[in-house]
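Report on the following structure.
Only one protein chain is missing; all other protein chains are in place.
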Amino acid sequence: MLKVAIVGASGYTGVELIRLLLNHPQVEITCVTSRQNAGASIDSVFPSLAGRIDLTFDPVDVDTIIRKSDFVFTALPHKAAMAVVPAFLHAGKKVVDLSADYRLHDVDVYEAWYDKHTSPELLDEAVYGLPELYRQQVVDARLVANPGCYPTSIALGLAPLLENNLIDAASLIIDSKSGTSGAGRSAKVGSLYCEVNEGFKAYGVASHRHTPEIEQTLGQLAGKPVQVSFTPHLLPVNRGILSTCYASLVQPMDTAQLQQLYAQRYAGEIFVRVHPQGELPNILHVRGSNYCNIGVVSDKRTGRVIIVSVIDNLLKGAASQAVQNMNLMQAWSEDSGLSDLPLYP
Amino acid sequence: MLKVAIVGASGYTGVELIRLLLNHPQVEITCVTSRQNAGASIDSVFPSLAGRIDLTFDPVDVDTIIRKSDFVFTALPHKAAMAVVPAFLHAGKKVVDLSADYRLHDVDVYEAWYDKHTSPELLDEAVYGLPELYRQQVVDARLVANPGCYPTSIALGLAPLLENNLIDAASLIIDSKSGTSGAGRSAKVGSLYCEVNEGFKAYGVASHRHTPEIEQTLGQLAGKPVQVSFTPHLLPVNRGILSTCYASLVQPMDTAQLQQLYAQRYAGEIFVRVHPQGELPNILHVRGSNYCNIGVVSDKRTGRVIIVSVIDNLLKGAASQAVQNMNLMQAWSEDSGLSDLPLYP
Amino acid sequence: MLKVAIVGASGYTGVELIRLLLNHPQVEITCVTSRQNAGASIDSVFPSLAGRIDLTFDPVDVDTIIRKSDFVFTALPHKAAMAVVPAFLHAGKKVVDLSADYRLHDVDVYEAWYDKHTSPELLDEAVYGLPELYRQQVVDARLVANPGCYPTSIALGLAPLLENNLIDAASLIIDSKSGTSGAGRSAKVGSLYCEVNEGFKAYGVASHRHTPEIEQTLGQLAGKPVQVSFTPHLLPVNRGILSTCYASLVQPMDTAQLQQLYAQRYAGEIFVRVHPQGELPNILHVRGSNYCNIGVVSDKRTGRVIIVSVIDNLLKGAASQAVQNMNLMQAWSEDSGLSDLPLYP
Partner (left out) sequence: MLKVAIVGASGYTGVELIRLLLNHPQVEITCVTSRQNAGASIDSVFPSLAGRIDLTFDPVDVDTIIRKSDFVFTALPHKAAMAVVPAFLHAGKKVVDLSADYRLHDVDVYEAWYDKHTSPELLDEAVYGLPELYRQQVVDARLVANPGCYPTSIALGLAPLLENNLIDAASLIIDSKSGTSGAGRSAKVGSLYCEVNEGFKAYGVASHRHTPEIEQTLGQLAGKPVQVSFTPHLLPVNRGILSTCYASLVQPMDTAQLQQLYAQRYAGEIFVRVHPQGELPNILHVRGSNYCNIGVVSDKRTGRVIIVSVIDNLLKGAASQAVQNMNLMQAWSEDSGLSDLPLYP
């Protein structure tokens, strides 16, 4: 059994990592840290886990984590992650980092959108952990930067078009909608039930920090720089992201052709499901699972393609994709511990 | 007191019309019809109205409606509306029709998206009842075609840009999200609580019937034909539409300039509220009211403008806009009976 | 126009008071205070009110409030209310206090469940503002203690039984469920969307502070001390309280008899609606209104009566009941400014 640490587990991504790893057949959770809950039993903070875990939260102490574990998931805010990740690598651990700190390859871009980077030397080595696009690199990695939730839904949704140069990349418009767990578990008025329920809004228009990450991946797929308009919205649901992507086709293709392209591209992927022609995805049909569902429509009138992709933002958008990356890094079956079907309804 | 009939009042738009008109100071509801509920007391079907209305539902009988009322709201499905509206006009009644039957001026377009039209001779006369764009025509009208919910949010959101030729109309992409009351009150599996709650999906992609209505109004504003990509989505809330509209600016404008343009355009409009720069609308802030709130952002990186507009789909998107039109047709104060503030939270 | 102050208006009750009073024909809002938002424009904090109010939040300064207004609503936490209410009375203002500070007549009971009372001399004078039970006292009052939300739903639900000695008061069990706005607008993890949505729980079992208030009113109705089991629960909705009350009948009565008793008791009350036999209330049918809806069932098998009553916790449970009390204190029509019908759906 691989000894695993989860560093920074007081949020929704952390509790999901615990949940998944408790049922993973090749893993033992040996260390779970939380600054704010240090000393408390995990099940007193997360009663859903009662009866299945006996640990208490450790403080975030690098030496303890290194001593107790061989594989580390860091689920910390940006900045906090890069403060500890280099030490884990130096101690010979493998790391999947769920923050934004190692996702961008260009330190200038990172520093323009986030903060001063304290371990830029790792940016070249870090592998962007989207297995459907970078599987072999993940297999070989010491440090995987687990993708953001929005970028995951978008990159999987657009890869077949960009890989085949079928769209005008300059025309890309991405309208995304996320469940409220994406806003985290900290107490803010804007995240209160009565502020979110029966509401819906856009936020971070033309300024969201996932933009450079999206553009980096789409640019790699296109083989040239890509700029997109990206608008996130806040959905009154706990989980789920739906991204609606618009682009101009460089030559006419009908829906059947596009659907076939997608079906072929993802034929070997166990976690990507392409809808039959005429069906479109719903976040309710991936909730609780590692799936990404994709539907595609050609709009003949305007010459555009419309792609709709959905994931569970806490799972394929965070925790279960991190486990998928661990499976690859450990040369285990890619779906080990990830067989959960969506919880519907 | 004006004697008013509501024809087809077993759905959510109908019950909203009743609610609004019960508190309207210049109106008396004298006839409410429903095929399926004929003979039942209104408050047995809609307990929210108990204690405030003593009527029973009449069957949909044209002669009775004509005898009992001087002003008619038709809240029927398309086809059913055009089967009765001409008779009301012929009897000298004024009509606000909430169906799609008289919204499109071109009979060929109507018949391409809907059905054979049975009173095409009225299409020229019918006034599209968006007071902020066509106020004087509404004042003079016998027959007002009350706009669709999506088109209302979109036309108000884009009018200042199109009127001033500030965007490339061919670049318009409209991503809209509607509350579930827009799907009506008929029993369908897809509208069940467990199918909608915690879900989110697109539907009618590149094929929704509101598309020609949207394009008609935007084309009039632009002074030339306009084609748009329009994608509606189903939100897990009872009420509200949010439309996110994307277009390429023909010349650079920053957010402050755009905000000022909108603020000036709508300065005299009591039911349109333009957000200050940096603030964006939320459907929760218009729920239960006749307001349309609009926020605007310039995306310098891509040269696009992003407009976000919100309405209550049952009110400014249907029932209260119908009352606003009646007020204009009767030469009453435009906000008579429409002073409700949004119900937040 | 009566000059009215709302003291402590940064919460959900406060914004509801503003909303109602803006549409009240005999009132002008002249002062709105908030410690945390002092200096901010009201519509920047509550965008739903934009275009209808130009005031900024004042700090909570007693002299300013006295100078600006003739009638004061205090919507402060307990303790904070009794720190300012005596000064308002001393300056000759009438006060409706929405806190718990003046609801309990017995200072010992107050201090056992809350804190040291700093103006116990007012407890005798303060009138418990449930108009359907204490109308004449409210008319004559300088200081009205506006009832709690749970106690309002319960007292109206049980009054006809207790007034007529039809139940064994010792058998009373009250199971109440409240929407989340009852938990207020402060940032707490337990009130986050993701913690409340798709959840449901009991809280404060056998220890909720509304218990003595409930028992005081029920005791007055019964003419002797009453002790109840009271269990509140947290509902995943924004608004609404439903109380299910159980008691043993002292002699058999069937549902028809009970329904008739209730219908007669509340025949003259414009804000209490008794359901016909066989129908039961739903919080959705009172949302946004000052109504209390009540349904009643006799359970022959067990000899018990089951009463179900619903209100909007922010309105009949707080803000609109406060306005109803003001109307009585000012000798205005009791429903002045309170004609809103429920917002359904």
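Going by the order they are written in, the chains are A, B and C; count residues from 1 in each one.
We take it that a residue touches a chain if its C-beta (ideal position, glycine included) is under 8 Å from a C-beta of that chain, and two chains touch if they have at least 3 such contacts.
Just so you know, these numbers come straight off a predicted model, no measurement behind them.
Taking the complete complex into account, the chain left out of view touches A, B, C.
Summary of contacts with the chain left out: across A:His117, A:His285 or A:Lys316, the touching residue is A:His285. Residue C:Leu284 is the one among C:Ala81, C:Leu284, C:Met326 or C:Leu341 that touches the chain missing from this view. Only one of C:Gln137, C:Thr231 or C:Gln260 touches the absent chain when the whole complex is considered: C:Thr231.
Contact with the chain that does not appear here is found for just one residue of A:Lys94, A:Arg239, A:Arg265 or A:Lys316, A:Arg239.
By the touch criterion stated above, the residues of subunit C touching the omitted chain are 173, 175, 177, 194-195, 197-203, 205-206, 227-229, 231, 233, 235-240, 242, 244, 246, 280-284, 287, 295, 297-302, 304, 306, 308, 310, 345. One chain of the complex is left out; on subunit A, the residues touching it are 12, 15, 19, 22-23, 46-52, 181, 198, 238-239, 270, 273, 275-276, 279, 281-282, 284-289, 291, 293, 339-345. Contact between subunit B and the unshown chain involves residues 12, 180-181, 185-189, 191-198, 236-238.
The criterion applied here is as follows: only the chains that are shown with their structure count from here on.
For the pair subunit A and subunit B, the distance between C-alpha centroids works out to 38 Å. Inter-chain spacing, taken between the CA centroids of subunit B and subunit C, is 36 Å. Taking each chain's centre as the average of its CA atoms, subunit A and subunit C sit 46 Å apart.
The residues of subunit A that reach two or more other chains are 194-195, 197-198, 236-238, listed in rising order.
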